[in-house]
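Structure, as structure tokens:
Omission of a single protein chain aside, the complex is shown with its protein chains in their original locations.
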């Protein structure tokens, strides 16, 4: 792919700058902060630990519980604190995108809790939250089949693009397709989409997202390596 | 009584058309749908069964729990989902109108749950809900002293009437008096009233409601018979 | 101190008229009503008793739980029933002002519940609530190191004052400083303040509040004496 | 909660026409009504029946009228059990019993038409007075329906109108003139046990016997609200008898306590 | 909840291409769609798929438009499990599953652009029509995504516009003209287990296999919403296959049930 007229001068298959910091929350068992363009997410993991309320306990596995929360000042118009339907949905969707990478059956009767706080919200909060959570899980020493890596691809102004900006998301023909995957097996664990598109184009957009995931995967591995070699 | 100038041409002691259908909710232990004029109610029974939350358990009897709920689109102006004071009150009032017919002491430590959903609301939702719930209890095979049968009578434009329409309820002298009874013993288990009236007229209105209850009672028995003979 | 131009003609160190009545709520283990100018509070104590919900139970002590609640009609603009942040804060602050006087460790695994209802709100609802609660605790026969006694002092129109009126609280230089203490030891158990003032003046205002507390303390003891000698 | 033995003794006595506190079946404990008990309310009242104590306060505010009654004021009534009222009362969202209590008292006032809602119109379609009646149970020793009904009407009759200032705010400090109240609806609960009719049950009796009708009736002997409560059915004769007893009792209460 | 043994038997059979009720993997139970089932709603529908039964109703009201779409109407969709729908359903605040169900159906309708929101503008910036779609699960025997999606679009296509009266209130009694609906988006859930693709899972099957994609697609074969659910990952090939199966199935359903 070649250089495009994207609003921020990125190439079609280029992601925004990404920074990763591991171990940012001292009391948590694992934590990470990921900046992705103007999106910023802190994720922290507690667990495996005793589960409250007790009726959520499962005899044969650990229960993974993810909270996705936007801080009141992370968006232009202040967001009232507290849950809404969107955060409930995203908590669930993120749980299901991380769960395939975990060995939950090895920690029966426990909970693994992940708190993801969006401190600055631009495009891609859910995918950035997944990337941060994945690093936090690794930092907590929780065994994983693979890191989970996430980014969105889509279409805007008739072009298929990796990692769309907010402006591109507002294009009349915009399609936004966030993906999460376990790069080693290529298994896709998150797939959502809004916008009208042919099934063939969906396949192409998933391919583009995969390219992005592979890049982020390398950065995740590097960040972990640096953390443990320092 | 003779033919009247009622808005819908019914006689003073004539009820709106009523349809009964038993066994409409497959997963429930018992269920029934009753249509009464433009009012439509589905009732379903689960139980006797283990009770949640456990602190509601009674060592010496079953706990009858009735939910009365209007669906959002059952009324002209959409009703917001969720409980309000009216539905709480009606849940309680219906519970007390059905309870005298049941042998709750025979099922200690259990719950009998009745869910009544108003899918279309015209006059008489509470009485129709009781008629449907009574059929659903019978269908669930829960032993009963008698069916509970319910209808309202009242006064409009100086006439005493059975089963008033919404228009008649808006008359300046309107009195609405819903009644439920166990026809075999004549015991009245629901009695509510709004509107200014003399004690003597209340007695007359109850007599009229009783006439209506006896008719509905026959229809209830017939519906059950047909269900079990088919 | 001398006679002032206070709105209600009181002297600078004079409190509003105060009435105390003990034993006003029959079912409670102890109760009292205190009127202080136009402020009226009823306090009632239940306990030590079994604690609900059970997870609040402490193995080594009783848990003191105070509810501060303004009745809807106790203020000019009707207050919506239910808790708000202010009542939660005051419940906590009052709990901490009474706790030092109690021997909670002598009643492990129990609760001592105090309900304070403001039936008429003028200046000084929290201090009046503490005075009433203190009497109710004594009336309930709960052992105490000392009565807790409470009043506010402050500054208005450049004068340091005991027990400010609502009008004085609105002065441009107003400082309001509610205090509670155990008079026998002089230990201060409540201290809050709003308004700009020097640390030196705070000390002077606390001294004035202490004068007020000593007067109220005598009235509390007298009220208890009369209750038990009658 | 009442011990099972107490309950049995209460019921055995009722059948013989007796009560544990030696009252007759239709005999009330002393009723006291005191008004003006909260200076901040537009109107207020404290009612005690024996050891049962409730207070009610009336507050007014401006509101938008309902579309179908654009020239009428509005009213809302709530009843709440204060935690001090009984060991089992707890702070929290309203319980089923409180909701029923509030709604029955609300209907007794509303359906009697004792509030002249047309006089509470400020500007048709735009602005009317809203009347809040808040009733609180301070000490529960039974018969809350009667006590709360009395407190509500006593507070209404005690209430003065606040003043609407030029800029549309409500001045609660300078009240003038009474609320437009005509008539005195009285709520009376009559319990029934094995054909006996009992008035003014105390807390233990109230737990032993739940079946009752609650009747709101007016100065002219008409009834404007009626509700059966409790776990047993009633015959038509019983209902007629209880209705008459309620209306007769309401007359006595009205004469004695509201002149 | 499904017994562990049932679950194992279901999965063993699926691997062999079989189902306990002897359907083929891509075979539906009978689908029935009935519209106009509630006279009070602007539009309504009942959908049954086998023993699964859901109803949906459309109501309209006036609202203020969003600042960024001042000339467009608005829509909101909710899905609720009625307590009657299954022994484990309970009354209370919406559960996670209900929220997901509602949001997926909402997106399938919204993103397909089947509602012409510009025609729902009454006065730009000031007043637009708000479309409420309420979906209720009355009997849960699996495949709620398909059933709720069908009920939503069927109710929308059944809906008539209420009349706005001169004084700005909504007259729900005199409906006239249809809602501006173009196209028929259909939501299809495809489950995947060990490389097998399964349509229309019943309640037991649905508990045994959670991994699926839910696809909303349109008359012209385009896809407008897509969501993977469940606890396992999927390969790109599986996703492509399932997508195709969903779009093909939606065509059949559309042809058969919406002419």
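So that you can tell them apart, the chains are marked A, B, C, D and E in the order they are listed, and the count of residues begins at 1 in each.
In this text, a residue touches a chain if its C-beta (ideal position, glycine included) is under 8 Å from a C-beta of that chain, and two chains touch if they have at least 3 such contacts.
This is a predicted model, so every value here is computed, not measured.
Remark: the absent chain touches shown chains A, C in the intact complex.
Screening C:135, C:182 or C:224 against the full complex identifies C:182 as the residue touching the chain left out.
Only one of A:15, A:44 or A:181 touches the chain withheld from this view, namely A:44. Touching the chain that is not shown, out of C:55, C:85 or C:158: C:85 (per the contact rule at the top).
Considering the full assembly, A:117 is the residue among A:89, A:117 or A:194 that touches the omitted chain. In the full complex, chain A touches the omitted chain through residues 25-28, 31, 38, 40, 42-44, 46, 49, 52, 67, 69, 71-78, 81, 83, 113, 115, 117, 119-121. Counting the whole complex, the residues of chain C in touch with the unshown chain are 85-86, 88-89, 91-93, 96, 99-100, 177, 181-182, 185-199, 202-203, 206-207, 210.
The criterion applied here is as follows: only the chains that are shown with their structure count from here on.
In summary, no chain was found to touch both chain C and chain D. If chain E is removed from consideration, the chains that remain connect by touching into the groups A | B, C, D.
Chain centres here are means of the Cα atoms, and by that rule the chain farthest away from chain D is A. If you match contact pairs by residue number, over half of those in C-D turn up again in just one of B-D, B-E or A-E, and that pair is B-E.
As a whole-number value, the distance joining the C-alpha centres of chain C and chain E reads 58 Å. Annotation for chain D: no residues touch 2 or more other chains.
For chain B, the set of residues touching two or more other chains is empty. Contact topology of the protein chains: linear, an open path with no closing contact.
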